[in-house]
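Below: the structure, in structure tokens.
Here's a slice of the assembly, chains where they normally sit.
By written order: A and B. Residues from 1 in each chain.
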Amino acid sequence: MKHEIDLAKYKIRTDLMSEMLDQEKVSGYTREQVEEEGIIIETITLTEEAAAKIHKKAGFYQTLSFTDVTDKKNYQALERVLEKYFHLFLDREKISSKANCLVVGLGNHESTPDALGPLTSEKITVTRHLFSLGLDVDPKYRSVASFSPGVFGTTGIETKEILEGLVEKIKPDFLIVIDALAASSIERVNHTIQLTNTGIHPGSGIGNNRKEISKETLHIPVLAIGVPTVVDAVTIVSNTFQYMIKHFSYEKENKDKPSFKFKSFGPRNYQEQADHLNKEEKEKMLGLLGTLSPLETKQFIREVLTPIGYNLMVTPKEIDFVIEKLSHLLSSVLNKTLHSL
Amino acid sequence: MKHEIDLAKYKIRTDLMSEMLDQEKVSGYTREQVEEEGIIIETITLTEEAAAKIHKKAGFYQTLSFTDVTDKKNYQALERVLEKYFHLFLDREKISSKANCLVVGLGNHESTPDALGPLTSEKITVTRHLFSLGLDVDPKYRSVASFSPGVFGTTGIETKEILEGLVEKIKPDFLIVIDALAASSIERVNHTIQLTNTGIHPGSGIGNNRKEISKETLHIPVLAIGVPTVVDAVTIVSNTFQYMIKHFSYEKENKDKPSFKFKSFGPRNYQEQADHLNKEEKEKMLGLLGTLSPLETKQFIREVLTPIGYNLMVTPKEIDFVIEKLSHLLSSVLNKTLHSL
């Protein structure tokens, strides 16, 4: 009953570079991590060579990882840190303080986990009309327009077509694109913001393959802000396997310590948990499954769930409250950094 | 204390041709009226000459007038009648059954009385993406795309600029544009649908002057569907003056009939009420106001209310329920007539 897995058969559902690099073995990138106010900021620059191997685009990727954004203190810390890093991002991309901006909110405002883009773009302080009416605008403000193109399924039009037409008409100096993404780990969902200069593929995270929105296709810088709000069942199961291995490792390592029995059901953090199990132990625990690599595990689970229709894309049940907070956060930070408020 | 009114000072707030012609004295148009299932259908064709005089566009204007659309029976009758007249409208404009359509919902989905366009466009059955993916589409369907450009105040972009870009990109054969309008009579609000081949001026009804969306500017037929959902205080007051005159006329005409005292407070219909008051009677009742023409009355009221900031644009308090029904009605009729359902 040997199980050969064709790795090419299914694509990996993630829009986060940080997750891609955790899963794939490539070289040709730099990766740094710092922590500020409890938020982990990871910065990746990917070379053309490495990018080619994993079918992604070379460039700058930065993720901010945080805990519950519906908590007021977390929210405030995240707002401060994101404001700082978004400023640095604009500087890094050499966006001048006078450059005209078009903010684009991708996604479907009628579908809660996909509504982050539209809800953010609605709250942007637009000023382009003041400039175009020839008014004398306070120099703190730059020219900003904001727009939600809707989704392919309800407009019948590719997002890229709409944006190409609009960019030709109003000629912004750069684009900021906001989108909800798919995560490929449970812990990322609603807990990560990714900034990248490589643009975005609308719908790429959820199995579609719309055309790319990037500097290559629109000929102006495209700064993308993405937040994973959905995850598929394959990821949930696959993550759980890794946690099982960490669970056994933790118990093996700690079971003789006197404190163990008291800790048994308190909160645990496996972030730093090393894998102390040898191959035999894993096989004993998890059989053939224990011998698969994380990527192989995922492929196999996909092979089981897909034909029976249960590889659902899901979102945490609190999604309404999270999307509301995240859209306030992103619009507030964009308003402060695009204008000098 | 003679009061000279400069007629040019204020423009008249109405987007309904039928109302314009009630208020202005021009020649050079045809005007017909029929009734079906309790709905009044008025059809106007305006010559270039007449159009020039009232600063409107020559062409075809048709209004359907109906009572409460939240009543199930009224709704169903209106749906049948509108379907018939929209079909005739497409035929009249020589739109072939295979012509590609772009439906455009103008307005702000966050503002209830202005949300008719976006809410309708979201419910359109789009098929353009099926054709563009090369799928074998049932011949009952034509290629339809649907789009909401948002409003100038929240995007910072002229609607016309967005549509020009989009029309150049996706090259539809014709446009259907849906918008909420301003009425210039109380009885029109939420009770009239206007069809016209002259396009639309986004925001024109509410005091702004955005650029025209029409065949002249977009180079393809633009069929506009408008529903007045707001009315200004000037109109309410001015209408009331006319009703006062009709009220006195009615009482003068009827007060000696034995039945009069029983009818005093039942529902009255002044649609056919002639004006039996002579100049002296009007002046006695209403003073100098009684000597003004309807248009002069309106101008005068505007002169009183505008400087003190009370010429409010208002909407009936039941607007949420009305907009929901109207958006269902329009999308249902468009889906049935654009496709052969």
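Just so it is clear, a residue touches a chain if its C-beta (ideal position, glycine included) is under 8 Å from a C-beta of that chain, and two chains touch if they have at least 3 such contacts.
Note that this is a predicted model, so its numbers are computed, not measured.
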- Since every chain is the same sequence and 2 are placed, give me the total copy number for this complex. 4
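The definition used in the following text is that only the chains that are shown with their structure count from here on.
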- Using CA atom averages as chain centres, what separation in Å is found between subunit A and subunit B? 45
- Given the complex, residues on subunit A that touch subunit B span 109-110, 122, 126-130, 132, 143-148, 150, 152-158, 161-162, 164-166, 168-170
